[in-house]
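Here the structure is laid out as structure tokens; the discussion comes afterwards.
Note that one protein chain is taken out, while the other chains of the complex remain in position.
So that you can tell them apart, the chains are marked A and B in the order they are listed, and the count of residues begins at 1 in each.
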Amino acid sequence: MLKKTAIHQLSDLTSALMGKGTLVAPVREDAGFNFREISDAKQVDLNFHNTIISPKSVFFPQTEDFIRYRTGRPLQEAETVEPEGKPLILFGVRPCDVKSFEIMDIHFSCTGAVDPYWQARREAATLIGYAFDVAAPAEPEEFYQTLGIGAADPEGSDIFMVRRGDDLILKSITGKGEALLAGIEGLAGASADDGKFFDDTVAAGRNFKTRFTCVDAKAITKKLEDLFHNTDFWEKASNACLSCGVCTFACPTCYCFDICDETLFGRGTRRRVWDACMFTDFTLEASGHNPRTKVYQRLRQKIGHKYSYHVRKYGVISCVGCGRCTRHCPVGIDIFSIVEEAMKA
Amino acid sequence: MAVSFQQIEEKLKTEARRLLESGQVSLVLAWGRGFDEKHPMPYVVKGASDVDGIVFNEFCTHNLARYLVRYPRGTKMAVAVKAADSRAVVQLIQEDKVKRHDLVILGIPVYGIKNPKTGEIIDGKTTCGLYNPVLYDILIAEEVHGQPVSSPYAVLAEYEAMDQDARFAFWKKELDRCIRCYACRKACPMCYCDPCFIDQNKPKWGEKSPETPGNLMYHLTRFHHLAGRCIDCGECSRACPVDIPLYLFHKKVAKECEEMFGQAAGMSIEDKPVLVNFRMEDSDKILE
Partner (left out) sequence: MSFEPKILGIACNWCTYTGADLAGTTRLQYPQNLRVVRVMCSSRINPSFIFRAFQLGADGVLVGGCHPGDCHYNTGNLYARRRLAVTKKILEFAGLEPGRFRVEWISASEGNKFAEVVTEFTGQIKALGPQTKFKIS
């Protein structure tokens, strides 16, 4: 099914979507754009390139409550927080971020144990993807083409949107998407010409150039393993690194978390919060020993995990080339260029 | 500017080469090429062959003093510093984190450094407003004069004029945005504590989750820990991915410390940091 709407009537579309479930869409904020739950249809703003924090926070929130308890009471009285299964519409997700959900699925539902919180939201969500502008050059930090992702790839979305001038063309990709699209009133039918434009855009997206050249995942995996003990290489790569945590928090495919109990006045929650392997105390053990006290060890771990160990275990690089890590790094570290340097080393 | 960025870059390279070849230092902290022109990176030069990688342009905002404590005590280092960065070096010497005689300070007088996110020239509104280093061994360019002089605290007037409720609402809105990535802490040359208070469990000073209670404990305590130590370089605010104007609060604390104790951070290696010092003549009025 192919539909169309004028951009200046976006709030009609978003308003209709709000009637179908919780709408999460890009919103302009002080520092940039972020995905937020929409309470006012006019808040949605598609005049963005990409969000500061990736949309992984929709399925894997930065803070997630698991158990609520009261101290001094029997364990049986603690309540489990039930996974949310409310219908959710995720609107305006770029192709690289759509792909990131598939990679994250590996960890949250495909290794035997299923994370019910992630799973419930994933199943309840309808994904409306949004193509990058193939007529404009890529941003300097992005490199998704290197990882086989096209600027207008519809795969993974339930509905995919392409901008044509002042209009938005929407195409259903899955049955779920078709059902949602059919239920939205007031959308104009798109013409055969719009259909051709859509397909041409997708094709152009597959050839859309971003930085770097296409990668051979297996070669990278092997090279990074070979370089593990080359301390000089890793020290040089990490000289500027502050070891903060911005790259991890902005990244769509980072999934480490910490479990903590936060108790106040006898009431508490056991919750999960995002953690980062870049933090100094990430590997601090109860004995007091920390195997990764040096910055180069942590940076080596980050790159090793994403581009080497992850490939060995799951066959895919844990990165979608969105460029957020590079864009938000306070000292401008370019993670993928370290991989390129490694290939040359 | 009388001296161009290009000339400063050349001079940095010359000095770095000389210092490394003579063995006077084992490393030089400067800036190097990043992924594009607008993003130079902190760069550690260990050999004369790496000197050509040195870059200096208007986006060299980073405070390289941040990296001094990463190296073992006694390491002979040269460090390239702009005005505020030189104050950080002075403060670190005051706190005995690095010894004066282990450093060769390459002072860079410069006006025209720009914020890469906004493209605006960095001045007293978001940093200390000085353009000439306060301590150096080698001056890389002529001192700069004639820039509009403004107090680094002028920008606070608007916030000091707000009533309590408006100001609280402002800070709550800003600090609620914090995602606890700790870029601010890591970008700061004075945040070298290991472990940092917020990472401790016994006692747990603040919640880990990025919500109001933990965020307030983290930031207010950090503002306190930097009292009389923050040299107003603005790196914390530039590092913040969600643009929280931390520099405003740090400036306020710096202003109060200067007024109450008569000393600004990082100006002389003979000073003692204000909160590890006292005078009998300190007035009780400061508690009013």
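Basically, contacts are C-beta pairs under 8 Å (C-beta built on N, C-alpha and C of every residue); 3 or more make two chains touch, one makes a residue touch a chain.
Owing to the predicted nature of the structure, the values given are computational and were not obtained by experimental measurement.
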Touching the absent chain when the full complex is considered, from B:48, B:253 or B:267: B:253
Residues of chain B (touch criterion as defined above) contacting the omitted chain: 159-160, 164-172, 197, 205, 212-213, 216-217, 220-221, 223-224, 227-228, 249, 252-253, 256-257, 260-261, 274-278, 280, 282, 284, 286-287
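The working rule: only the chains that are shown with their structure count from here on.
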Centre-of-Cα separation between chain B and chain A, whole angstrom: 32
Chain B partner contacts - residues on chain A that touch it in the complex: 29-32, 52-53, 62-63, 140-141, 236, 239-240, 242-246, 248-250, 258, 260, 262, 271, 273, 276, 279-281, 295, 326, 328, 330-334, 337
Chain A partner contacts - residues on chain B that touch it in the complex: 34-36, 39-44, 62, 66-67, 70, 177, 179-183, 185-187, 194-195, 199, 207-211, 235, 238-243
